[in-house]
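Here's the structure we're looking at; comments come further down.
Heads up, one of the protein chains got dropped from this complex, but the rest are sitting where they should.
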């Protein structure tokens, strides 16, 4: 395979700490040729730090110049996912986009349609799919250990985890709060367990009491006066085959644990908890609990970047693809709609 | 106050072990005069055991005879709550009825209406209201410790707790399964925390996979071939003031714990877990967890019988009254309707 | 099936508390007709207590009289197992004998041979076979979960459990100490897992330091001056197919736990610990530990008596039979021989 | 004392990380003058890294040249311990040899004999002797706290610890598997507790099922196709004074713990567990358990190197000496012989 | 020895449940002949229940009549210990008196003096002395394990343990509160460890805030309006040999534990905690913690009654004797004096 040329769009923490190191570690498959950031100096500095040849402050110049890539990795704020993805696809690039896919169902659908037309890969960095725990749950599901899965409780909850930095509480930039930023991760896993169906019934509620009231911050101090998004979201999704998901996401909630990021999966032959992974089933007519004491931490960003590159090379891959992203975003939009927020 | 005369209808375990002992312990307020059971010998035996003067196998005879009561306690199967309650009210008796109120929203409404017309107390034996934990949560709510409560997770879950006795899996007698038998208890508590509003949106799913498949029983062995009710029910209730409840009830579910009977209450000033009772709030700008190490077990049947008698005597009481029972039953019906079961 | 007539020989605790209650609970299959004890009054008293028709102080009279049985249950001291079993078989009775089978390999072989000749069941009350944990290990072994089992650690250890009553420290009556009284139970389970092969190599050591020195007793106070048996025995058994057992038994040992009664089973596909039952294997290429949180205590005496009766009726049964008893006793003898004790 | 000159033979990890740092830390007693490795560049690189004057690829040149040492430290593969030790002794050097002593009983005996003839110290790097826990057990034994020790369980077990690097699974280079690599460490400690007697009876079994089947590796991934050694070894050793050792060693075993490296020591006055160190005895006629909460980790390689140097200087030392090494190797050989491997 | 005749004075719970059963169990040494209670019927009923020949409501009649005893056991309220003990001694009886000895130092001294004059045993029922833990600490002290003991923390603390029955909060009857009722028990143990010296310096403080404020009761509900005694007492006692005791006693204190009844003993060779018994010392130059996992509960009332009878028979006994009681009461008086209460 020829080495693919990659451009990074967005010069923040996630480019610097997640995507660039993963891509660098895959030097036999890709080469980062360009970095593009609204602030030229930031682009320049990152390029120097990581020895990237070209730095731009306008993507259009990049596509027109020497640093023209085969692949574009979008690490910008949520509201820029859509324009940069469209531009990249129109420039015949594969696109690896940070989550959430976009700000609206319409944007995500349009992105997926254009990728299909262009015959390019558009995929999303929902990297929890690569945790060894999720891989093993899926394997167990495929081998029938769980039977048919019919209900999932999906939680991404923080007690006081409103980030005190970035744009996380700004609705026009982020498009939403706890659901948009956290909930999509765990919802993606739950949907994978149900073959990424589209639910036919959704009821949801969102809240912003704690975010607007202020309080002790465990991830820095946030400003309650500029808090515009939901701090908590609770939804029930019902699917055409009568499966269901109970989804809970929060930046802030008066709960005991500092955080609770988990799936409870209920199937006809067995159930599972995602982390630490445990299975609950019957063995020899007795109720059995199964633990996996030696699961090792994995570099899930690296594994997800590999999954994306595999997709670009036409290989089978478990990356979150354009169609899945469109479904995910459509569900998010319907949840907000149901909640009236 | 004069001593009120009480008749028991239904001669099963719940009459023998719960209601009769509680009433006997309140001998300064009530006297059990009659017991009525379809099987005359059963009525006779219980009457002898508890020194109750009159035993009947037809309620009509009781109302016509010496054993005529002021209060009727209904301990029959679910499908007989409605006819016996109507009959008792028409005979100008107060009625203390086992849960669930009835088989349908219509029945429960009609019962409430007749009680109102007759000026009699109709109340339901939802005795978890009398646990000291729930009493204390309510007190904390009233004192503002929890602020406005906006979301509640209400669980009454068993891993393999399909009863191997009685009619629990017979739909025409019971009217339903896990929701009807277990879920109503915890839903009643959740509704109390939200002032017993009627939700305006409900989505629900019910299942019967495990009940119909059979397996290891932790409450005796059930017969999967005659299993007609739901073994699990998951619902989301949204209220006009944007509060919400996430309700889960199961007879059988592939989960870790043997059972999980709990409320998680989320309010603007604090949260609470029902059992063991804990509160989560801020004190002096620090996150605080509050435990109550010396809560003592209470005789909740006795306390609920007292609450019923207080209501009969016109005193303030936290008994589940006729209107609440009608709302509860209406929600149950809507959940089943939404689930298509 | 006709009701079988049973005689009890030996009037001690084990007859009164274990065998008679189990037999009584099986009144649809057996009837206890006689009890025989060296001390006539003891026989009489037990007969009265349990409403047994005939009491004897000489077994010969029993066989000659009205109380003549179909089945004889031997609950005497170890040294009388052999003579009473021979006598019972010669009187054409099935024999259910307490463990250990006898005092020597020769006795046990002779007993087995006579049973074969007479076409009668001779079986031993090694009731740990009936624990649900052992049943489940065997089922897992049969289903291949454990693969081929090649090494077993079998422990029946007590820190200070020399019984302060009975004849447990008297060599001529008991035939031995910790191995004879405790070790045979766990060795029987280990041998079952290896298809009751006869080992071809044995090395063993026995000790009596603590028994002869005296000390704090956790099962009453024993007399060090009359301590004649081994307080600890350690042996390694190697089998023709290269399987092996490491056996440890003690009445007294300077260890941490008060007792340690366990099997560790090592197989090619998985390992197991007997109590609390756990399995150790690989699932989905990850190391997995499996627990069984809802195993219920069983009445193992009742189950073992049923297994014996099934054998008498010609049904398949997992009772310790005459041949197994002979092998077990032969191993015990070879262990003592190897240890020079 | 004059500073002794040291040569290192073998340029692998154990030289680089263990022996050289320990010797460097003892610069007032020794000076590393030479390093010798089959691969010249490796020798050169290590010499540079540690500032060692001379590097050789042939030991003979070293003995003939400037880098001629007083002491030789052998850090090669097991199969080269014997030739290099013989050569060093013939060159009148003290020898500090990695474990195991050699590939066979004959080799180790010959090495010990030559050392005796030459009047030189030959010792083995069995450094677990220097752990503070073992030091304290020995002190307790000497003070009589344990009384006479009569049985020891010695375990060096790993669940899935077949090293995925080096020659650990190559029989001709290593001479054996779990026993040779791991078992000798814990066996050495057990023998020390019994005054390094030679057992008069040994029965043993070895296995290679898991090694040859492959599976999840916790110390890298091994190749089952080239697995030639035992993955598990179980043995019983009986000594002329009737003491006994039950020895278990494994690279891979279907057990719960990831590893179990321990001694259980049973004496007439008390017992001990090696790690974390606990004693079990009687105090004031009550059973007592003694823990040592403040035992600090020690640099056991440094302490063992000091013990070796003390021996070279004629001081009392607890180093594993040539005679002990010969006994240890003889037992290893007899275990393999008994196991038919 | 002849059987001694015993009279019980006081017909409350402590006579009925503690003293009479213990004396009954010692029927080979004593016989209860009389019981004396202010209320004749109470005396009569107890006599009937326990088959005691004579019942009186006036002690004088007892001494004059048939029921004249050799031993008097005083189980009355605290304020009657003194008059009944004096009367009993004057009637030449041995006296076994409940704790505390009396209401004042003067009373207790006078009682001791009269006993000495009369040559009779006067002893107090401070039965914690008979716990196996205290027996073992004393043995360790005697064997030197603890060295010289120089400081003791003695706690008898309850969080909310003001008894809701009896006269515990009435100062004229009880003579005091937490110190008088609870503290004397643990102070007695501490004094025993220091050879029952009289301290030469005492500073103390007492409080009654919680008792007078009311609150949640864990031993019934007390009446804060009639609360006259101290609910907490803290004192430091310094002895002529520079030993010291820090004493804390409470009926009610805002602490975490429900109760804390313990001694911490600090000696030159080791320290000890009373319950669960642990020792802290050095073994082999390492810090060691010693636990006693098999200490069994003892019937401390029975053992203390035996100790009293041994004293009556002139045997060595560890009963709290008249002189010790006088010292104990003198310290109590000095503590109250220091606290100004």
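The letters A, B, C, D and E name the chains in turn, as written, and every chain counts its residues from 1.
The definition used in the following text is that contacts are C-beta pairs under 8 Å (C-beta built on N, C-alpha and C of every residue); 3 or more make two chains touch, one makes a residue touch a chain.
Model, not experiment: these values are computed from the prediction.
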Exercise for the section: Considering the entire complex, write down the shown chains that touch the omitted one. Expected result: A, B, D, E
Problem - Hidden-chain contact residue, picked from the options E:104, E:244 or E:318 - result: E:244
Handout entry: Touching residue (missing chain; options E:234, E:274 or E:292)
Key = E:234
Completion exercise
Listed in rising order, the chain D residues that touch the chain left out are 293-294
Practice task
Over the whole complex, note the residues of chain B touching the chain we left out.
Solution key: 132, 136, 139-140, 143, 145, 283-284, 286-295
Practice task
Can you list, in ascending order, the chain A residues touching the missing chain?
Solution key: 160, 216, 218, 258
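Here is the rule we use: only the chains that are shown with their structure count from here on.
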Practice task
Note down the smallest number of touching-chain steps it takes to go from chain B to chain E.
Solution key: 1
Problem - Candidate from A-C, A-B or B-E with the same interface as C-D, over half of contact pairs in common - result: A-B
Fill in the blank from the handout: Taking each chain's centre as the mean of its CA atoms, chain A sits from chain B at a distance in Å of 43
Completion exercise
Between chain A and chain E, the Cα-mean centres are separated in Å by 70
Handout entry: CA centroid of chain A to CA centroid of chain D, Å
Key = 52
Handout entry: Contacts with two or more other chains, residues of chain E listed in rising order
Key = 293-294
Practice task
Classify the chain contact graph as line, ring, star, complete or other.
Solution key: other
